[in-house]
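Complex shown without one protein chain; remaining protein chains in place.
A, B and C are the chain letters, set down in written order, and residue numbers restart from 1 in every chain.
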Amino acid sequence: MNTLRFFPQGASAEAGHVDVLFLALVAVSLAFIGAVFGGIVYFAVKYRHTNLGAERKHIFEDRWQLEVGLIGALLVLSLGAFTWAGVLYIDIETPPTGPTLDVQGVAKQWVWTFEHATGAREINALHVPVGQRVRLVLTSEDVIHSFYVPAFRLKQDVLPGRETNVWFEATVPGRYHLFCAEYCGTDHSAMGGWVDVMEPGDYARWLAVGATGGSDVGALGGRYDQPTPDAPAVALGPGRREAPAGAPRTEPLVAEDASAARGAALFASLNCASCHRTDSLALYPARGPALVGVYGRPVRLQNGRTVLADEPYLRESILNPRARIVQGYPPIMPSYRDVLSDDELSALVAYLQSLGG
Amino acid sequence: MTTTAPSPFAPPPEATRTTYLNAGTGLRSWLLTTDHKRIAVLYTLAITAFFGLGGVMAFLMRLELLTPPSDLFTIDTYNRLFSAHGIVMVWFFLIPSIPTTLGNFLLPLMIGTRDLAFPRLNLLSFYIFLVGGLFTLAAVSFGGIDTGWTFYTPYSTSFSQTRVFLVVMGIFVMGFSSILTGLNFVVTTHTLRAPGMTWNRLPLFVWSLYATSLIQILATPVLTLTLVLLGMERWFGVGIFDPALGGDPILFEHLFWFYSHPAVYIMILPGLGVISELITCFSRKHIFGYNWIAGSSLAIAAFGFLVWGHHMFVSGQSVYAGLVFSVLSFVVAIPSAIKVFNWIATLYMGRIYLRTPMLYAFAFIGLFVIGGMTGLIVASLAVDVHVHDTYFVVAHFHYIMVGGMLTAYLGGLHFWWPKITGKLYPEGWGIAAAILIFVGFNLTFLPQFIMGYLGMPRRYGAYAPEFQVYHVLSTAGSTVLGVAYLLPLGYLLWSLKYGPDAGPNPWNATGLEWTTPSPPPPDNFDEAPVVRDMPYAYHLEHRQFMDPDEAGALAAKKASRSED
Amino acid sequence: MPELATTLPGRPAPPFDSVGQQASARRLGMWVFLASETLLFGAFFLAYTVYRRLYPEAWAAGAQHDSLAIGTALTGVLLLSSLTAALAVAASKARAWRAVTGLIAATVGLGVFFIGLKFYEYWLHWQDGFVPALHFTHADPHLDLFFVFYFLMTLLHALHMSIGIGLWTLLGVQAHRRRLRDEAAVETTGLYWHFVDLVWLFLYPLLYLVK
Partner (left out) sequence: MHSDSRSADPFGRDARLRLYKTAAALFALLGLTVAVYVLPVPAAWATPAGLLIAAAKAALVVAVFMELAGSSRLVRLAAATGALWLLILFALTLGDYLSRGALPAL
């Protein structure tokens, strides 16, 4: 199934340029490496101490002209390589002049979410039309991630608290790896998916029908097995954001099971515990309030009011944490709106309810 | 093998001399010693242990990476493994490696003095190092750390649930050891040179230690401060680097790499110095371009401070800064190129002896050039956008750090082993191990270049199946490598008991350290040395032959030639 | 005073051949150490600069909670202690041990006063509720950041001061007993003390004089 590759596929306008530069650098490097290895082996044989016949008219003092000449030559060569690479880099980093297709991207621990101009959203998958300049507006909700598509020879760190743009133009339809390239915690190696480069017509159809694509929520498994095209795909259609909270969605992500046990598993896999302690042994203060016994407890808010931590409050805290901030804590909890299905949310809340109290 | 014919180079039979080894007995005399030679031995034991630890972790990682899913360990365990591997190898093995062992042992001997300028400070450095190391070990054992050796924020400050604080404290403590050692070396080199040991007669190894020390003194405090801020942020939940609280993670990257790029030159310069010594000795020829090699060490130390941003080309740093850091990275490569050129020129018309240390020197040059040239490839902006944080980078730095520095360390250890212990190691085993290490090394890390360019990201405990072939090759290689590293451990220990006596100067080498008996007396020299010659006068007639056997064989050969 | 510096009495410690050589090694060692310290504090100043320029309002607001009077008094105390330290060094070179003892005592006294005043100021901030980690409400993270820098920078400085006070005390006792084990130590401690003073000279405008 996997043909052995020595060289990656290229599927963007820049890929070819980067490859040519890379191969040129490799060639120069090989020349130097060859010269050095060759020189060592040749001299080691020729001037081996047992080889008495070799001429050894010792030269003790080197000439500065030799060293300066070497420095000069290497400087010229280096500046050449630098200039080539620099120009290409500027090319990659400069915003294109023409119109672009804009896609918003949000990275959070171990999930990529993309939102198209139409409002279509997808998780761990990105659909783009071929031959069109795409601008990705990227941000992170927690730590630093890095958007990496090897076939595009494109990588960009995605930082929390700021927007970062990247541009690319896909040239070959197909399905390519999307990786997270900056270490971001437990499931860093699972934080990936696929970029689908489609013919413009297909792309338009895909947008209209209700996007099909990414099949799983990052942490929950199956990341590198390429889904067969006709595998049941998940609809995260346009306008999901507008769906009233609590309204049942047509295609749930996972089979229905709202037990607290499943909530506990989610709590672990979504790494809630990175902020919320469920024990009191940690060495350092937690970043978020302890959730043991939170259900049914009055909670003092930042604005001085007090609310009862009932079920709607817990739901809101998870979906829209900034709506009501607990006193004494920074507003850093990310929203899980785009990550959790309703069932998963219910499971989480059930789990929280089950935590003592 | 060698019939013990009296050799002109063997020491005269003597009543048991007082050496630094037998000058005092008992644990106390070792643990409270201020003798730089004994402290060097203590360091050697400590860093060997740390290397073994880091190596075992590397091997476990390689086993995990045999198959695409994370099946041998959980992904959390894998993350802890590579973090601990990087941290232990960088701070507790490679940075102290040559300076604190060979450097500590040889610096006073080479410049002809009794000890370092501040002997008690030297012992203190060792204990600081040990405390830092044990701290880190404890943290790694109880919970571990999963941030990678780079501690990028806000992951390390706000998200990781592991023992970040303890590990950071360990490295913080170790940093003082590094600074104090550097300070001690600099002051020693300036104030304690023997009469006649002018700067242009200084051994090149001393030059490289001097340059290394400058980096340790000027870069480490920035790491110290950065780790303090990180620890404070983590402990107190204040937002120095966390954007959620107004902090700036890119500032962390700047501060971290301001230290950590120069630190990679802490990790290579001493090795470059060792190689300069080995090449000239086993070519029996004066080193080519002494001034240039000495000067290039200083140039690397200075320019090395100007390129740190090449680790941040895709971090969100400005494009202009990227350009500046990239061009300077090319410039900093030139002093390294000068060294390589002068070494090769030294071989030219030499009289080359392929002894174990020389094999290591050759391996070093080759692997360092591969690592260095790929360093230039990753310094090329547009290419780095693709290969940053892939196995291409992993291969780059293992070529330099393992293929380069570790090889230089082994080469130096073999070269000075007779001086340190007074015993000869078995040459045949030495050559076999050197070759095996070279083969195993390349098998381990060459495939990583290919999969890196294919797009295999680093710090992945689970990966896409198409990369598996290369991972399997790499793991196979690391098995060979692991076995190969055990060989020197075995035969060097063996030689302590069974090795033949070395005599003061088994290589007939130049340099003050060879003028005193092996192992040296506690005060290094029986008579205060005075230097009258140029360094590396291997061209002089009396430096020509390495040992009597060889002299005899050559004479016979010559004779038989002239006959026909 | 006949022969000085060149022929200090006493014997050099092991690796050195003469006391003069030893003294110049000490001096060089301390300066090299201070170069290292420059980078330690320098990195802190760099971080300060970045956040200050990012959040100038928060900085101005934060500095309003500092007392100009206390800041200036602290600076004055330190300058005075620098003078006494410099005099102590000069006196030690002249081997005027009585004067050395007195001047070191003055230096220690001023140093302790500085720390005391500093902690009084911390106490004021504590009352106002600005202590990082204890009081932060996260209502204004940028203001919090100012106080993080304020506290950490002054604490790091105070830590250095305390080490200096410790060293002086040791030397003072030895000088009092006329049994100074290492006379060059007065000079190197003086260098260290002046450097710590110098750091404060920059902290003062950066933490107190912000508008």
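One rule holds in what follows: contacts are C-beta pairs under 8 Å (C-beta built on N, C-alpha and C of every residue); 3 or more make two chains touch, one makes a residue touch a chain.
Keep in mind that what you see is a predicted model, and the values were worked out from it rather than measured.
S.K.: What shown chains does the left-out chain touch?
M.R.: In the entire complex, chains touched by the missing one are B, C.
S.K.: Among the options C:Ala13, C:Ala61 or C:Ala90, which residue touches the chain absent from this view?
M.R.: Checking the options C:Ala13, C:Ala61 or C:Ala90, the one contacting the hidden chain is C:Ala90.
S.K.: Return the single residue from B:Phe82, B:Phe258, B:Phe330 or B:Tyr453 that touches the missing chain.
M.R.: B:Phe258
S.K.: Could you list which residues of chain B touch the chain missing from the display?
M.R.: Here the touching residues of chain B are 190, 214, 218, 222, 250-251, 254, 258, 305-306, 308-309, 317-321, 324-325.
S.K.: For chain C, which residues touch the unseen chain?
M.R.: 1, 4-6, 20, 24, 27-28, 31-32, 34-39, 42-43, 46, 49-50, 53-54, 56, 60, 68, 72, 75-76, 79-80, 82-83, 85-87, 90-91, 93-94, 96, 99, 190-191, 194-195, 197-198, 201-202, 204-206, 209-211
To be clear about the criterion, only the chains that are shown with their structure count from here on.
S.K.: Whose Cα centre is nearest the centre of all Cα atoms in view?
M.R.: B
S.K.: Just how far, in Å, is the C-alpha centre of chain B from the one of chain A?
M.R.: 35
S.K.: Roughly how many whole angstrom separate the Cα centroids of chain A and chain C?
M.R.: A distance of 47 Å separates the two centres.
S.K.: Give me the residue numbers in chain A that touch at least two other chains, ranges are fine.
M.R.: 285, 330-331
S.K.: Where in chain C do residues touch two or more of the other chains?
M.R.: 133, 138, 141
S.K.: In their shared complex, at which residues does chain A touch chain B?
M.R.: Residues 1-2, 4-8, 14, 17-18, 21-22, 25-26, 28-29, 32-33, 36-37, 39-40, 43-44, 47-50, 52, 54-60, 62, 67, 70-71, 74-75, 78-79, 81-82, 84-86, 88-93, 109, 142-144, 146, 148, 150-151, 153-157, 159-162, 164, 177, 179-190, 223-224, 271, 273-275, 282-285, 287, 330-332.
S.K.: Would you mind writing out the residues of chain B in touch with chain C in their complex?
M.R.: 34, 108, 113-119, 179, 183-184, 186-188, 190-192, 217-222, 224-226, 228-229, 232, 235-240, 244-248, 251, 255, 258
S.K.: Name, in rising order, each residue of chain B that touches chain A in their complex.
M.R.: Listed in rising order, the residues of chain B that touch chain A are 68, 70, 75-76, 79, 146-148, 150, 152, 154-155, 158-161, 163, 165, 234-237, 239, 242-245, 249-250, 283-286, 288-289, 292, 313-316, 319, 322-323, 326-327, 330-331, 333-334, 337-338, 340-342, 344-345, 347-354, 362, 365-366, 369-370, 373-374, 376-377, 380-383, 385-386, 388-390, 450, 453-455, 457-466, 468-469, 539, 550, 554, 557-558, 561.
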